[in-house]
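All protein chains but one are shown in place.
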Amino acid sequence: MARIRLHHITKAYGDTVALDDISLDVAHGELLVLLGPSGCGKSTLLRVMAGLIHPDRGGVEVDGRDVTTLPPRQRNTAMVFQSYALYPHLSVRRNLGFGLRAHRRPRTEIEEKVADVAARLGLDRLLDRRPRELSGGQRQRVALGRAMVRDPAVFLMDEPLSNLDAQLRTATRMELAALHRSLDATFVYVTHDQVEAMTLGTRIAVLDGGRLQQVGTPAQIYDEPANVFVARFLGAPPMNLLPAVASSRDRRVLLEGAALSAVLWEGEVAERAVTVGVRPERLRIGGAGAAGARFRSRVVAVENLGNDEVAICQAAEERICVRGPRPLGLRAGENVELVASVDDLRLFDPASGRRMVWVPDACDNHKLPAGTVHDVR
Amino acid sequence: MFQVTPDPRTDSANPPPPPRRGGGRRDTTIARHAVLIAVGLLVVAPLVWLILAMFRAPRTLFSESLPFKPHLANLAHALSELPWSQLLLHTVTMAIGVSLGQLLSGLLAAYAFSCWQFRGQRLLMLVVIGTWLVPFQVTILPNYVLLSKLGLLNSVAGVIVPQLSSTFAVLLLRQHLKNFPSELIEAARIDGLSSWSILWRVVVPNLGPSLAALEILLFIGAWNEYLWPLIVYRSPDSVLQVGISHLLSVTDPDYGALLAAAGLATLPLLVLYLILQRRIVDAFVRSGLR
Partner (left out) sequence: MFVEVEPLRGDLDTSVPISDDRSALRAGRRHRLTAVATPYMYLAPALICFALWVYWPLAQTFRLSFVRWNLLPTTPSVGVGLANYRHVLRLPQLQQAAETTGLYMVGLLALGVVLPALIAVVTQGLGSRAQAFYRSVLFLPVLISPVVAATLWSFLFAPNGGAVNSILGNVGVSPRNWLFDPTTAPLSLIVIAGWKVLGASILIVSAGLVNIGPEYYEAAALDGAGRLRRFTEITVPLLSPTLLFLLTTAVLVAEGQIMFPLIDTLTSGGPSRATTDIYYLLYSLGFTSFDVGLASAAAVVFFVAFAATAVPCLGLLERFSRYQD
């Protein structure tokens, strides 16, 4: 059992705040992905959980026990490092058994566990080699094995796949997912790669600038981004974001922008600025009579991704991308009208960057009856 | 009908022509060699002269011919004029004691400086570097008084103790440790090692060659040390450098014996250098890069 809870973790180095008041609750058996651009604090947060870095403020709790000030060796956690951090002077066998020896376990137990893990990971034949005699993928396995040997309650992984080439990365990713399913342990996984995050995570925590931006399942993070940062960080290409003005006419909410217009739902709203978001794959190339939001644009370039094509278009001052199966049937220089259904629009507050949902005016917004919230989906 | 697709490896564009060697490079290369050979001769000639003179007959010491028949009289003189077994024992003890002490204290200090962040870190670093601001000659008298109070005068221990830490060793090792992969240390902490075990079971085994090279540089330095023995242990049977300086300080020195003694005193270092040349020079050169 291992449920990790972080309470208001704050860490600063001089004037730069690496972690800013982060609270997080990781359930037992989860695979929580910490996702964010480099320098967002995700590795620092992982090291706080490991006990390698002590927070300036806040606490770490594992299964109800406060471990904030405990050293790593008393935490029952194992870690897989980006560089693998295999001990270069030791054979694979001794690398695998290093942690157990440090904890003074009996030799027979160490040998048994090492053999067991080596067999599971297919390292049996490599046990007497040194790390530098191994390929990248083999090293990665040894790093994983070193963590598994100790049967930890928590696996901490710091970008474990980032040093592998693309093919191996995909294969290893699947093995990691299988490993997580088979082990009764909690995983916390740091990455900047959204594909890894989406495919591996039971939940994703998105960080930026030391702050938690959003926590949720992959679907929630992708479909219902909490703010502009999350919307822009995920997706390839990321969500299109355009400025517009929301107003109402004849009891209908409308959006008007330099190159877009949309008729939304019934309601009254004081005129206000909004940021309109729509995923590239949700845009269609308009024909006559298509309903929803319409974007008038001009194709600038078309990128061939093999299976799909991405057309980069200019809509007034903004760039807007559309993605679909190849061929899209667009050519550079062409004028095109792109259409999205109202359910695929996401609206953000331009000032705070946070996403907004529409609440029908009739309701008392303190006690929302279930089902009355018209989420913009 | 099937048609074979064209081989993608043959590009229709012409490959770029191979780059041409610039003309006139040979001349500059020769000039470079000439300069270095001249400097090399300047550096080596006195040493060659020393070795030749060692094997000349005492009467023909100043002649310029090659000593076709090596004479051993100078060596015999040198051996009889100095208490060699004493000198060697003292010098070896001092060089090993001093160099190992400097290596150890430097390693521990560098470990603290590069793997921790602590209060007063910058100040303590300045304390270490600041020792370079205090020339040996400024503190001779108080050091002499202190050593005599501790009863360490005229002993090898007295020569070793004041030299047990070296700013050079601290700075060089700090540089090495800063380049040491921090994830390796973190991995060892996760694996449950104390900082002391991490130092000995992870850091030291992986710094092996650098430590060995630094140890040799420190050993050479200690072997050649003259200042501390000069004030602590001035008798002719103290260490090699002092012993030779005694032979040199008489008004009409016996150059034959003196040169032979100087050669013998350098011989152990030369042997060491022959074996470990590349390591030693690399370590030395890197110490200047910082």
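Going by the order they are written in, the chains are A and B; count residues from 1 in each one.
Methods note: a contact is a pair of C-beta atoms (placed from the backbone, for glycine too) under 8 Å apart; a residue touches a chain by one contact, two chains touch by 3 or more.
From a predicted model like this one, the values you see are computed outputs, not experimental measurements.
*Asks:* Among A:R203, A:R279 or A:R323, which one is in touch with the chain left out?
*Replies:* A:R203
*Asks:* Considering the whole complex, which of A:N163, A:T217, A:Q314 or A:S341 touches the chain not shown?
*Replies:* A:T217
*Asks:* For a quick check of understanding: of B:V92, B:A112 or B:A157, which residue touches the chain that isn't displayed?
*Replies:* B:A112
*Asks:* Just the residue numbers, please: which parts of chain B touch the chain that's not shown?
*Replies:* Residues touching the hidden chain, for chain B, are 29, 31-33, 35-36, 39-40, 42-44, 46-47, 49-50, 53, 62, 64, 104-106, 108-109, 111-113, 115-116, 118, 121, 124, 127-129, 131-146, 162-165, 167, 170, 195, 220, 223-224, 226-227, 230-231, 241, 244-245, 248-249, 253, 255, 258-259, 261-262, 265-266, 269-270, 273, 277-278, 280-281, 284-286, 288-290.
*Asks:* In the full complex, which residues of chain A touch the absent chain?
*Replies:* Spelled out for chain A, the touching residues are 5-7, 23-27, 54, 59, 61, 64-71, 74, 203, 212-217, 220, 224, 226-227, 246, 267, 269, 272, 274, 347, 349, 352, 354-359, 361, 365.
Following the convention adopted for this analysis, only the chains that are shown with their structure count from here on.
*Asks:* In their shared complex, at which residues does chain A touch chain B?
*Replies:* Counting only chain A, the residues touching chain B are 47, 50-52, 71-73, 77-79, 81-83, 85-89, 98-99, 102-103, 146.
*Asks:* So in the complex, which bits of chain B are touching chain A?
*Replies:* It is residues 181, 183-184, 186-193, 197, 202, 205-206, 208 of chain B that touch chain A.
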